[in-house]
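Following this message is one structure expressed as structure tokens.
Only one protein chain is missing from this complex, and each of the others stays in its spot.
Order of writing sets the labels: A and B. Residues in every chain begin at 1.
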Amino acid sequence: MSGKIDVLIIGAGPAGVAAGIGARREGAENVVVLERDWDLGGILQQCIHPGFGLRTFKEELTGPEYMHRFIKQAHEEGVEFRTNTMVFQIDRDTNTVWTMNKERGIEALNPSSIVLTMGCRERPLGAIRIPGGRPSGIYTAGTAQRFVNMEGYMPGKRAVILGSGDIGLIMARRMIWEGATVEGVYEVMSWPGGLRRNIAQCLDDYGIPFHLRTTVTKIHGQDRLEGVTVAEVDDKMTPIPGTERYVECDTLLLAIGLIPENELSRMAGVDIHPVTGGPVVNDLLQTTNPAIFAAGNVVIVYDLVDNVSDEGLIAGANAAKFALGKIPSTAKRIPVKGGENVRLYSPQFVTGKTDSIIFMRVTHPIEKACKVFATADGEEIYSQRLRYARPGEMNEVKIKADKVQNVNSITIDIQPV
Amino acid sequence: MNYDIVIIGSGITGASIARELSKYKLNIAVIDKASELPAGASRANSSMIHGGFDDKPGTMKAKFCVPGNKLWHKLKDVLDVHLDECGSYVCAFNDDEVKHLELLLEQGKTNGSPGVEIISGDKLREKEPNVSPDIVAALWSPEAGIINNFEAVNAMIESAQINGVKLFLETVATGLLLDDNGNVRGVSTTKGDFIAPVVINAGGVHAGEIASWAGDKSFKIIPTKGEYFLLDRSTKGFIHSFLFACPSKAGKGITVLQTAEGNLMSGPTATEQLDPEDRSTTPEGLAEVLKGARKLVPNFPVNMNITTFAGVRANTESGDFEIRTLKNPRGFVNAAGIKSPGFTSAPAIAEYVAGLVKEELADRVTLTPNDKFIPERHNIPRFLYLDMAERKKLAEKDPSYAQIVCRCETVTEGQVIEAIRRGARTVTAVKMMTRAGTGRCQGGFCCPRVAEILSRELGIPLEEVTRHGGESKLLVGKTKEFLLKKGAEA
Partner (left out) sequence: MSEERKFICVSCPLGCGLTVTLDDSGEVTKVEGNTCARGESYARSEVKDPRRVFASTVRVKGGKLPVCPVRSKTPAPKGKLFDITRAVAALEVEAPIKIGQVLIHNVCGTDADIVASRDLEAV
């Protein structure tokens, strides 16, 4: 393919590959996905455990299997991929995308529209400021996962896991399956960060202790990690004196949360939402720069990859429409507001041009019957009963376009019933 | 191994002395126990190039600070080191503190610190809108600056190496060798004896112990920990310079600064401790830093913190530098007790030490000028700071510059390879020389990639790559190995 790129997609993870498919299906001619790795698929290539795609494919696939199906579709649809190609700059006034690649050198691309699908990254140790030394043997769970599953190396023999995000839970089992030991998983909150089934099948199955309201308060060791001090915390998450315990270990894996990866989005000058950490988007997944769309974990950290792919398809299709001049640049912006127990949500604006789904996470768990609902100017426009609502899981609010044609704002929330 | 001079320690003091002495035809060895530079207090400090108003006239500190400051303003170009010539403020919150500013002003004038003046709190807030509204006045020191201390130490030692100095890392000095007359014959180390008639002790927190090998008990090092917060580079511009609180008995107190790279930073505490190697951060220390930071900058965005760290500085009982030759044994020079303003003073200390060697130790070594001395040294290209045309050119010449390794700091593979060519052997060494891993993900993304490049370029298995030398291996083996071993045992 040559000539002007209609839709340029940054990142060939689940969101980007789907965006490519979406853009081609919508009629964009020249659709290019850039990937910095040599391989397509993003982080899912290292997520070798099953648990992906039940909704899309009606069976549980491993990460590489899930991506294999999407990549195959994308090739069939005529999506062009450029691997080993990193975007290192986006100029905000011209939407020029600067790429580098060892064979092609440094290039400037000027596509008609852009889809940001860079995914997310893990919160590092610095974000939680644990006192103590700075020895080797401290990794984010995802870095350890890459070492084990892609490079074939073991980060350690005796691990402690801080945080109960899903990657941490999965890595606990993975370490066990490689013959290492896992001393325990410690979570500062009163509820698990990851899915219940991962507590069951990754920890309980192997007798790995799981401690809520407990955190690592000190790191021991100067060269290699020798151990950690853990302590219980009070309601303000402050360690309780007298509860400290020393746990010997040579590895500390961090599963303390994911943050949308938005260095490029900032360069591109799109508004970043202070709570989600991702671009502010409307229901077309269009950012505050009309030519730039965004989908997947770069916008808001999802719990299910199926949702990421769905959003990728939508963003790709809308980016194609934009490239083809089918989206007027002055769309309506009905603001979406979060209620009391809403921690974060996306999109933050609705155009009313299409039915849409607002994804949201609660701040506090509700372990009983509750309802997720939306009101438009005070009138209920959506309601769905739930058996529970947990911070680790995403909830959906479905908005019908015809219900929001003449409204000023929409509020979403989850409350017990 | 025979040398004219052995320097123990390659912090900013040892490195500066090595470079200064490389201006003479001498065979010089620098030994350091670390696996990468800078390692000790030169790595973990405020990276301040002080204006020179804070030091009591008559002290060695006062003697070297202003000349050191002047030298750095020249050396930054000669050595291709990033020095942000931003100036500094000492902030006063009440009348008593304003009086203290006046004292500092006088002291600055006596010390020859140029351009020092007192400005109003409002004037300060015009320049630095995020400082506390309670600040009533500030002492402005225009010549103060903030240096990239990682670059500076590496630049200094590289420049020395360009001029023939030999650097030996992971080499621990274990004792002083004396000849039959009881004079200096060299240093014994974990890597064998280094024979030389002159030994210079630039051993930082260990300088007291090293001096005691020469029978010198005239000073004692008091290891003093300083803890810091380092914030994401997106905080750039939150403040633009270096802010001190008014000094108290406890020292210069908690400062807030923008590093030469644009990160907001705050620290240090000053906690005396027995262990010179304990660089762990503490809950109490970090709380103290935060309190101090918020006093100067109430909205200090601590949520943007990317790492905390601690350095141990070599305080002395006298409170001053301990720089002199010993009468007995002959050939032993102390460049010890170098703490704040040590980094600033280092180039001036180096000139002074070279003078001492020339004048007081002429019977042991002869200092003949090295007419082939090359003053300049060029940094590894910093992709982040190049304009697009320069980037393109670099990438065309060497495709490894078209491959990002560290995405937070935009460090390319080419830079990592060049750092290895210049002597980097560990992940931290690469970090010190290229800044890969200094950004917001703190090496989460680039550490495995840097390790792979080290493994490939050095021809060693990935399992042998260390974070910072010694036992700090990143990985413990290949997958399947434990299982197969367990299987064999079962």
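Everything that follows uses one rule, which is that contacts are C-beta pairs under 8 Å (C-beta built on N, C-alpha and C of every residue); 3 or more make two chains touch, one makes a residue touch a chain.
All values derive from a computational prediction rather than experimental measurement.
Within the whole complex, the absent chain has one touching residue among A:R92, A:R196, A:R245 or A:R385, and that is A:R196. Within the whole complex, the absent chain has one touching residue among A:T62, A:T181 or A:T411, and that is A:T62. The hidden chain makes contact, of the residues A:G152, A:G339 or A:P391, with A:G152. When the full complex is taken into account, the listed residue touching the unshown chain is A:Q45, out of A:N30, A:Q45, A:S164 or A:N318. Although one chain is not drawn, its touching partners on chain B can still be listed: residues 479-480, 483-484, 486-487. In the full complex, chain A makes contact with the omitted chain through residues 38-39, 45, 48-51, 54, 60, 62, 64-65, 68, 148-152, 174, 177-179, 195-201, 204-205, 303-304, 387, 393.
We adopt the following convention: only the chains that are shown with their structure count from here on.
Measuring from the averaged C-alpha position of chain A to that of chain B gives a distance of 38 Å.
Residues 36, 84, 86, 88, 98, 100-106, 121-122, 124-127, 129, 131-136, 139-140, 142-143, 146-148, 151-157, 178-180, 217-219, 222-224, 250, 263, 266 of chain A touch chain B in their complex.
Listing the residues of chain B that touch chain A in their complex gives 229-230, 234, 277, 279-283, 285-286, 305-309, 388, 391-392, 395-396, 399-400, 402-404, 407-408, 410, 440-442, 444-445, 447-448, 452, 462-463, 466-483, 485-486.
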